[in-house]
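Here the structure comes first, spelled out in structure tokens, and everything after it is commentary.
One protein chain omitted, others in place.
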Amino acid sequence: MRRFFTETYYFLVALEPRYKIVLFLVISLLILAAVMVIIVLRERSRKNSVENRERRISRSVEPIIQEIVFSEYDGGEFKDAIKKINRIVDSALYRKSNMAILNELILYYHRNLGGEAFNRLEMLYREIGLKQIALDNLRTGEWHIKAKAINDLSTMRMGESLFDILQYTDYENQNVRYEAQYAAVKLGGKKAMGFLDDLDTPMSEWQQIRLLDQSLKFEYELIDRVGKWLKSENNSVVVFGLMIMRHLNQYHEKGELRKLLYHKDEKVQEKAIETARELAYAECLENLYEVYELTKKIRIKKQILRAMGDLGGSKEVGFLRETIAREKEYDLVFEAAQSLKRMGRRDVLVSYKEQELSEKGESIVKHILDDRI
Amino acid sequence: MIEFDNQNSLIDILIYIFFFVTYGYTVFVMVSYLVLGILSVVQARKYLRRNSYTDYLNILQSPEAPTVSILAPAYNEEASIIENVRSLLSIRYPNFEVIVVNDGSRDRSLIKLIEEYQLEPVDFAVNYALATKNVKAVYKSKNPTYNNLVVVDKENGGKSDALNAAINVSTGEYTLNIDVDCILEEDCLLKLMKPFLEETEKNMIATGGVVRIANNCKIEKGRITEINVPNKLLSQFQTLEYLRSFLLGRVAWGSLDGLLLISGALGVFQKELVIACGGYDDDTIGEDMELTVRMRRYAREKDIDYVVGFVPDPLCWTEVPESWAVLRRQRNRWTRGALETLLAHKRLFLNPYYGKIGMISYPYWLLFEWLAPLIEAFGILLLVLFSLLGVINISFLYLFIALIYGYTVSFTIATLYIEEITFFQYKKRRQLLRLVLAGLLEPLIFHPFLVYCSVTGNWDYFFEGKKAWGSMKRVGFKKPSGGNKGRKITASKPNPSPKNQVRSTPAGA
Partner (left out) sequence: MSDRAKILIVDDEPLIRDALAFKLTKDGYDVDTAEDGEKAIQKIESEEYQIIISDIMMPFISGFELVKILKERGTDAPVLMLTSLNSETAVLKAFDLGADDFMTKPFSPNELSVRIKKLLKNAKK
């Protein structure tokens, strides 16, 4: 045995350097591969144990939470319940991860339950110390920890942390910023939307949709800030302002809306026309004719034809009919025909069909008249 | 690098250069994979962190979500069409339509659809914005539950033609283009649309997603209910290959905005731009790659500041061939498809006008995806020749091959590790070990096979003038409860192509 090793050793020493290097690399790669397999397997065991712990904690905490949420607990019983939960999650090694599991559990219930149950869960969240953990994470965590903390606080409706969160609405990391903006609207309502007045970072469409989803709750309230947003240099704020106008029925600021019909950014312009249509702003029809002549963009023209269908009268019927007869662009003919149908002027379409003016127009009119599509 | 004869003859110098180039090339390939791998890990981690608290509900209930048309071309799919359409209709998204194109099937696909979904023909005015074969009829359902289903019956014209017809009929702002026999995750559309909605500076023209292998997975009613590693060794090899290709290769290319291929199995496209650049090309084999490249070119040439996105989540599951012969035909076709696209767009090569795709992606494809197997095959031939002639000392070479083997295996296992800490799909310990085992065998069995397919693909393309589709046989999905257990034969059916893959063994041994 020993001879074998010495022989191998001398063999290796005698090798040319390049052999040595490559041999060394091969052996270290194979060792690396073996080590990685072991790491993967250990990672797997770790995951399994976390999963088991998660299951165990949920199973034992769940009934306690159910009791808290659905029973008439007095102060004493509530404290006992919290003690019980604390005992379950307590552990020298795993407390942090146990709290995270508990956190998800409570958030989950909170997302689904409302009313009295809702308030109890909030109380639980505070009392058990999860709120404090979220606040600490917000102050000291990496960006994704910060963002998650803000998200948790807003999901749990921790209104008192609004002030802490507001500082992050123009934070340098986009994800943190977005979460803070969302939380601001969720916790602070329309008053907290002031951050939009001088926001100069762009908001993604995703973010706009999220903020809109939150804002839909103020449906019948007057949001006087909209005017400022429509005048913003930040196109994403303008578009958001228009969305608010449309979905929250903000009829004021029509003058500003009229100006936006001529906006140079296609997205803003399109949204403005759509908003004018949705708010039944018929006074702007003259402007729409003008824009229709000015623009070359099919999308804008389509929006205008659609708006005419909702806002127009007999003059627009004529214009739409003309469009079907003369226009070569399929999409525009289609839109015009659809508008006529929405105006209830099937008669115009039917008579058009009978006159057989153009084959293309005719098939489109037939399509539009088919109610099954 | 080799043992020289006493005289420095010309042949020795040539051999020297040959080895210098191949060794250098190999090391270069290895390093580039390492770089791609690291980039992917960084990207996937960022993605997972960002999405750890994402709530898709906001968008799911939003009136402002952009409209999407799901385009599903079908040819002779009667065995599974009903189920596939049902699972498409149950995708989670606020406003979408499903457009199924029956591309002149010779089986009962259409009749089955009509019966199941209570369809009737309507007066649809098809706008042939993209030229296609004649559309015979457009069907809609009498049942309001299915009011977002449109079925197009047209003359047979191939997959590209069917997709173009679907685009013509669609009303959405975006299209989700899929293979009808792929199994999609319920929230795949939400996840694929997110990058479009998140982009604030550039114009996102398309996003792709990760395709995984469905063989041996449990499937119920068009949904994956249990993820398994395939049973057959050949499919296990492909599992590793797809993992490397999607998890490492494409995620990295996605983060560099250098993707040249959005797989035909799963991709969302901005419709306006697809139409503007002419839609799918009927004459090409690799229509998915060709379209991606053409869209990028078009956007650049029209001065659109664009970007192509990629979602690292596994979103789509597909069956891969379980027989060597079928796989050979598939790979042969992919080789020809990629080759055709590369040749058709050779303008891009090292052209700084096209930015990253001209300077990095295209040369990478040319050098590593196309040339690598050829160089490898050529190298092996020469080696055999040299050693027969006794010109070289091959002991160092053996060692070098061992190095390549070690590297490949380590890389594969690193991929498994990354999968483990990111998406963690293969949950059974024994199955994982089987993948490790397959990883040890792969460079010895599967890789030479791929080289062979690629070489014959090149041969067929250049010398046989073959461009038509090879046929593809697939084993039907396993259903736990009764139903269709037979073999499903899909003729002339293109496949999702994970072409932008990281090769298993660097070439040039």
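Should a chain be cited, it is by its letter among A and B, assigned in written order, with residues numbered from 1 in that chain.
Keep this in mind: a residue touches a chain if its C-beta (ideal position, glycine included) is under 8 Å from a C-beta of that chain, and two chains touch if they have at least 3 such contacts.
All of these numbers come straight from a predicted model, not from anything done at the bench.
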Which of B:Arg106, B:Lys136 or B:Lys221 contacts the chain that the document leaves out: B:Lys221
Which residue of B:Arg45, B:Arg92 or B:Arg108 touches the chain not shown here: B:Arg92
Candidate in contact with the missing chain, chosen from A:Glu62, A:Glu160, A:Glu329 or A:Asp347: A:Glu62
Residue, one of B:Ser9, B:Gln61 or B:Asn203, that touches the chain absent here: B:Gln61
Hidden partner chain, residues of subunit B it touches: 57, 60-63, 90, 92, 94, 144-145, 186, 220-221, 223
Contact footprint on subunit A, counting only the chain that is left out: 58, 62-63, 66, 69-71, 105, 108-118
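FYI, only the chains that are shown with their structure count from here on.
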Centre distance in Å when subunit A and subunit B are each reduced to the mean of their C-alpha atoms: 28
Subunit A partner contacts - residues on subunit B that touch it in the complex: 1, 49-50, 52-53, 58-59, 61-65, 120, 122-125, 127, 129, 140, 142, 194, 196-201, 396, 399-400, 402-403, 405-407, 409-410, 413-414, 416-417, 420-421, 424, 429, 432, 436
For the subunit A and subunit B complex, residues of the former touching the latter: 18-19, 22-23, 25-26, 29-30, 32-33, 36-37, 39-41, 43-44, 47, 143-144, 147-148, 151-152, 175, 179, 202-206, 208-210, 212-213, 236, 243, 247, 330-331, 334, 360, 363-364, 366-367, 369-370, 372-373
